[in-house]
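To start, the structure itself, in structure tokens.
A single protein chain has been removed from this complex, and every other one stays in its place.
Should a chain be cited, it is by its letter among A and B, assigned in written order, with residues numbered from 1 in that chain.
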Amino acid sequence: MSTIEAKAGSPKRRLGDLVFANLTRAAGLTILLALAGVAVFLTIEGIPAFTAGPEDLKGASSFVVYVWPLLFGTLLAAALALAIAVPLAIGVALTVSHYAPRRIATLIGYLIDLLAAVPSVVYGLWGGLFLGPKLVPLYEWLADHLSFIPFFAGPASTTGRTILTASIVLAIMVLPIVTAISREIFAQTPRLNEEAALALGATRWEMIRLSVFPYARSGIVSAAMLGLGRALGETMAVAMVLSASGVVTFNLISSTNPSTIAANIALTFADATGIQVNALIASGLVLFVITFVVNFAARWIVSRSEVSV
Amino acid sequence: MTTLMDKPSDALDHVSLKHARLPRWAPVLVLVIAFAASGLLALLLGWGPVAIVVVALLIYLVVLPTWSRVVENRRSAVDRFVTALVWVALGLAFVPLVSLLWTVIREGAPVLDAKFFTWSMRNIVGEKGGIYHAIIGTLLITACAAVISVPIGLLTAIYLVEYGAKSRMASSIRFLVDVMTGIPSIVAGLFAYALFVVFFGPGVHMGLGGGVALSLLMIPIVVRSSEEMLKLVPTDLREAAYALGVPKWKTIVKVVLPTALAGIITGVTLAIARVIGETAPLLIIAGSTDSTNFNLFKDQMMTLPVFIYYSYTQPGNHPEIARPMAWGAALVLILIVLVLNLLARVLGKIFAPKTGH
Partner (left out) sequence: MNRTSLRRIAAPSAAALALGFALSACGAGNETDNASSGSSDLSGKLDGSGSSAQESAMDAWRAGFQKANSGVTINYDPAGSGAGVEKFNAGGVDFAGSDAALDPEKGEVDAAKKRCGADAIEVPNYVSPIAVVFNVEGVDKLNLAPKTIAGIFAGKIKTWDDAAIKADNPDAKLPSTKIDPVHRSDESGTTKNFTDYLEKAGDGAWTYPADKVWPIKSGEGANQTSGMISAVGGGKGTVGYADLSQVGDLKAASIKVGDAWTPPSAEGAAKAVEASPLDDSRPEGDMAVKIDRTTTAAGAYPLMLTSYLIACPTYDDKAKAALVKGFLTYVISEEGQQEAADNAGSAPIPASFAEKAKTIVDSISAK
């Protein structure tokens, strides 16, 4: 085909092709450059923080000491969010793919998309003003009855602005992406496998357990990891919901909570000066690397399992 | 089971699949009973609606499988339990959606009036102002992001589908674009800041930076959706054009793009809907002000999400005025996103190529 083109086209036409082809290639390169640029610029602006002293790092003796509690909070909040969201998402995805009638399934799909369309700042507003106060009685109950579990050691927060509330909001926010991907994968289970299971007398649950889940396992893992990436980097909902003290604790319901990297940046960036800005950017770099690795791994699993998502 | 006589008949029962089944209306009946019982308990103990629903669902989750276990068999009971569990999960997922939309409408609707849309917050002390400045900022910055993202995204998609195809560079771009969709928005904001600081010095604030940050989030979405759409264009069309001696670039511009136009526009509109509500990057690079700023290249620019954030975190000494305004702005933002989503579908219909080409 290319030989035909070369012969048929006048030099002018080939110039047009050359320009256009290189234009599109340049656009693709721009994206690669942008991604590299993120890493480069964050590193350049972040470097001064790695050698900064306590006076610039809110009293922390080094950058690692500064970022560790934030990293802890980030991981804790994201892990909790996933623990809540993944089972729910699998349930919803199963409803759509295997339980609900076609028409209802489409409607559910739309509603889940709606959940994804709500801006994060609105989730933050709702979480801070509505959900948090509503959860206070639950936290008090947990602190009264289950305080032997370290997670619920209490004393219960009276405002509801705890890391558990933040995680619940995060869970709602990652639900759509985990659902969407799980749904795709469940729907792609070979029809024959399912029908074979049913023909052997399996109940619907046994069919799902025996033919859908084994097929979808790696897909669910990568869906959860993409959700994890989203939860790690989500900023506003946490910044607006959490009353953060920057401590390291597993107590989920008290008023003294760890902060997260993203929320810490959002809350303090406007007020930061000098090296503090560099420290925030460096913490952003840490976040970038972590989310990059998580997303990278998730996409790798997807591409390896040969299920197109 | 003890005598030989029983065994064949028992086995026969299973083979003929004639063992007892619960009637079709059993789940509905149990659900009604569960709610009735929970409601009764609620009357006695004074619970709220949340507790009623939770207890009713718990009763349902216990009663139906138990009934099934007694009448049917263990496997059916497990199946019914899981079915119930799956539907409960679905219900649980929708509780926050309904609650959130309802709260935003209830709290936000009362503040929406002409003044709310046409005034800014400049010189407003202790009274209700408007979000005009924030709407302008959001529109300008989002438009700026679209102007940057659409050409780059579309051209990249063309490269991936028409030129790169299976080359190593194309597959690495494709992969990294996927990874890029996961970049936290705050990191995009930090990147824009770190980039602009190099040119304008510390403390830089400008709308353009917001546009750059948002385009970092928007480009991957545009690339992915455009790529999907370009792939759908039949190869026959391209080959027909080549056969007529049309150069490749002209084929793409005149044949491939118009055919995929509907899908591309839908994708772009959805991408805009995705980034228009982003807060974190704008907080960092666009800043906040209470005056209207039309200049993308100079000074702070207010945007709707940042307005919501500051009205919530810094309501000043009149929270009773600032809070409803935050809800009102949230309602406006949600409406904008929904309209964009609808628009995406409508535009897709309008630009859809006529059938029978």
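To be clear about the criterion, a residue touches a chain if its C-beta (ideal position, glycine included) is under 8 Å from a C-beta of that chain, and two chains touch if they have at least 3 such contacts.
Predicted, not measured: the structure shown is a model, and the values here were computed from it.
The chain that is not drawn here is touched, among residues A:T43, A:T159, A:N193 or A:S303, by A:T159. Only one residue from B:I136, B:L214 or B:I334 touches the chain missing from this view: B:I136. Shown as candidates are A:L94, A:L267, A:L280 or A:V294; the residue that touches the absent chain is A:L267. Only one of B:G48, B:P110, B:G245 or B:G316 touches the chain withheld from this view, namely B:G316.
The omitted chain makes contact with subunit B at the following residues, 115, 118-120, 122-126, 129-130, 132-133, 136, 139-140, 143, 202-203, 254-255, 258-259, 261, 265, 287-292, 294, 299-300, 313-317, 319-320, 347, 350-351, 353-354, 357. The missing chain lies against subunit A, touching residues 133, 155, 157-161, 243-245, 247, 255-256, 267-268, 270-274, 276.
The criterion applied here is as follows: only the chains that are shown with their structure count from here on.
Centre-to-centre, using mean CA coordinates, subunit A is 13 Å away from subunit B. Of all the residues in subunit B, the ones that touch subunit A in their complex are 17, 75-76, 78-79, 82-83, 85-90, 92-94, 96-97, 99-100, 103-104, 151-156, 158-160, 162-164, 169-170, 172-173, 175-188, 190-191, 193-195, 197-198, 202, 216, 219-220, 223, 242, 245, 247-250, 252-253, 273-274, 276-280, 283-284, 287, 305, 308-309, 312-313, 323, 326-327, 330, 333-334, 337-338, 341.
In the complex of the two chains, the subunit A residues touching subunit B come out as 1, 4-5, 8-9, 13-14, 16-17, 19-21, 23-28, 30-32, 34-35, 37-38, 41-42, 44-45, 87-92, 94-95, 99, 108, 111-115, 117-126, 128-131, 172, 175, 179, 201, 203-206, 208, 226, 229-230, 232-236, 240, 262, 265-266, 269-270, 277, 280-281, 284, 287-288, 291-292, 294-296, 298-299, 303.
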